[in-house]
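A single structure is presented below for examination.
With one protein chain removed, the remaining protein chains of the complex are shown where they sit.
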Amino acid sequence: MKTRHYQESLWYFTFCASGILLAGVLIAILGLLLFRGSNELTWEFLTTGPKGLFLGMEGGIYPAIMGTIALLVIATSAATLPALATAVYLTEYSTSSRFSWVIDIIIRSMVGLPSILIGLFGYAFFVLYLDFGISLISGALTLAIMVFPTLVILMRDALCSVNADYRLAGLLLGVSRWYILRRVVLPQAAPSLFGAVLLAMGHAAGATAPIMVTAAVIAARAPSRLLEPVMALPYHLYILFSQYVSLEKAYATALILVVLLLTFNVLSVALRLLLPGKEGFKL
Amino acid sequence: MTIDYIDKAAQWFCTIIAVLMVCLLLSLFVFIAKESLPIWLTEGVITIIAGSSWAPLTTPPRIGILTMFLSTLWASCGAMAIAVPLGICCAVFLSEFAPLWASFAIRTTLRVLTGIPSVVYGFLGASVVIPWYEKIVGLSSGESLFCASLVLSIMVVPYIVAGTYTALQAIPDEYRETGYSLGVSPVHVTCRILLPIARRNMVSSISLAFGRAAGETMAVLMLAGNTLTLPFSWFSKGEPLSALIALEIGSADVGSPHYQGIFAAGLLLLLLTSVISFAINYTNIRGRQP
Partner (left out) sequence: MMRKCLIMLCAVLLAVAVTGCSTQTSKTEQQTKDYSIKLGGSSTLSPVMAKCADDFTEKYKSWKKVQDTFPDEAITIFVATGGSGFGVKSAINSSVDMGLVAREVTSAEKEKLSNHKLYTLGYDALTIAVHPQNPIVKVKPNMTTAEIKKVFAGEIKTWDQLDPALPKRPIVIAIRDLGGGANQAFDEAVMKATPISQEALQLPSMGALAGKVQENIDAIGYVSFGFVNQNKGKIATLSVDGVEPTVDNIVSGAYKISRPLIVIAKSQPDERQQEFMKYLLSEQGVKTLADMGFIPAKR
């Protein structure tokens, strides 16, 4: 009996320790970024371009910030409507269950696709075949393909979570599915749908591998044209660090990137929690 | 009557878009397969996958991606070996043992962890983890698949925790109550009763995590060392498939054996991640249908 007791205490301790460990890791990460990166966060850093004998040693990251924003705005705009249509198809309009099952499983399998492969496809298709070159549009469309499966799944979950009674009531009253969708389901699911879009924006903002081969350069101005290459925060961080340009600026860039993504995440969670009756731990 | 037309139009619109998008996603497979086809035919599948010599610029070019394949396996399986126990234990803690406020706090923490981009993980790994590792073990060069696995495990653990937590929460309380009322301890209830029930959902989140770990590029690029030797142990350096593609695609001449070799590596990576993902989803959904 005693050994059983010790065994259980050990398990109990393991469970607690793992939870605390993970929490500690995150606090350590954020703390480190804040500690080493906040010195460099001046207004100049956020609003001027890179300068210095080795570009990036001094100055700021303004073009990279604008580049990232441009990329993710275009990418999510391109991906949202198709994703919404696909999610609507999967929840409301799928008649043949086998066909929609196939589509569903294909999209689920694509969620975890390595981003470098999407970058490879984007490079071969947008940059070379369609001859867009290394440009904002190539990068944004590649990112759109990357976030599309995740968006579909999140939107589908949002639509599914609307109370089925509403649909039944609507059908009983003889109203078409489109009407129910437009008047009842979409407004109810809107915060969650929007939360999904924000989450997708977050993914797109942080992705480096796809834009490394399709859109990013080390020196560019703030984006103003679709066919121009751009600077981007994650790529700039990679260059600052791997080419040993400036460790402090790398920390500051990382801090800004993380803060940007956290804002998207927090907003997305806040929106989803507003939906009535929603509980649980959804990523 | 007009409403009916709109309904039909909306249905067609959604169906067509859904089919188009899926075709686009599938065309990714086709594209990568097509671009790498010549090299598969000239060199042969076995030579490429089992070949340990990567020298695509020599004549004749030697395309052997065994090193990269093994590196990917070491890094991702190693990451899973760390993340799965850690993740399951943490999820059990959050679901069964933690007070509500702690559970909420830690779950929020984990959600925040998923929001951190991989390049930041790679950056922190290279600037913090590797110097520590070098100091603790006394090595001259700390880049290794082990360090890559460490950082990868932190990246994928939130997915495992989320999936396991949801699975555990979905189990009705009756199971727990019955167990407690029979005098079984909470730990025993969890380990022997709840976890086996939750197994199916756990497996799907684990497969998602594995896919992420195997496909991760930026973190391993900065941490694995990028050498061409066969990685015989977890602690050797290597060059995972994703790092190979990211590093060399820029300089490969379109259509050259080098280019095709990179696409071949991409195809292998694609098969590795999607086959596992597809298989797990298939068995999951299959199992759910009565």
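Order of writing sets the labels: A and B. Residues in every chain begin at 1.
As a convention for this text, contacts are C-beta pairs under 8 Å (C-beta built on N, C-alpha and C of every residue); 3 or more make two chains touch, one makes a residue touch a chain.
As the structure is a prediction and not an experimental result, all values here were calculated from the model.
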Touching the hidden chain, out of A:Gly170, A:Pro191 or A:Pro210, is A:Pro191
From the listed residues B:Ile16, B:Val30 or B:Ala55, report the one that touches the chain absent from this view. B:Ala55
Identify the residue among A:Ala83, A:Ile107, A:Val185 or A:Ala220 that touches the chain left out of the display. A:Ala220
Write the list of chain A residues that the hidden chain touches. 49-51, 53-55, 66, 69-70, 73, 77, 127, 133-134, 187, 190-191, 194, 198, 216-229, 239, 242-245, 267, 270-271, 274, 276
Where chain B meets the chain that is not shown, the residues are 55-57, 140-141, 143, 221, 225-229, 237, 239, 247-248, 250-254, 258
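Here is the rule we use: only the chains that are shown with their structure count from here on.
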Chain centre separation (chain A, chain B; CA means) in Å: 17
Given the complex with chain A, which residues does chain B contribute to the contact? 3-4, 6-7, 10-11, 13-15, 17-22, 24-26, 28, 31-32, 35, 86-87, 89-90, 92-94, 96-98, 102, 105-107, 109-120, 122-124, 126-128, 154, 157-159, 161-162, 165-166, 169, 185, 187-188, 191, 207-208, 211-212, 214-218, 222, 242, 245-246, 249-250, 254, 262-263, 266, 269-270, 273-274, 277-278, 281-282, 285
How about chain A: which of its residues touch chain B in the complex? 7-8, 11-12, 14-19, 21-23, 25-27, 29-30, 32-33, 81-83, 85-86, 88-90, 92-93, 101, 103-121, 123-125, 128, 145, 148-149, 152, 175-179, 181, 202, 205-209, 212-213, 234, 237-238, 241-242, 247, 250, 254, 257-258, 261-262, 264-265, 269, 280-283
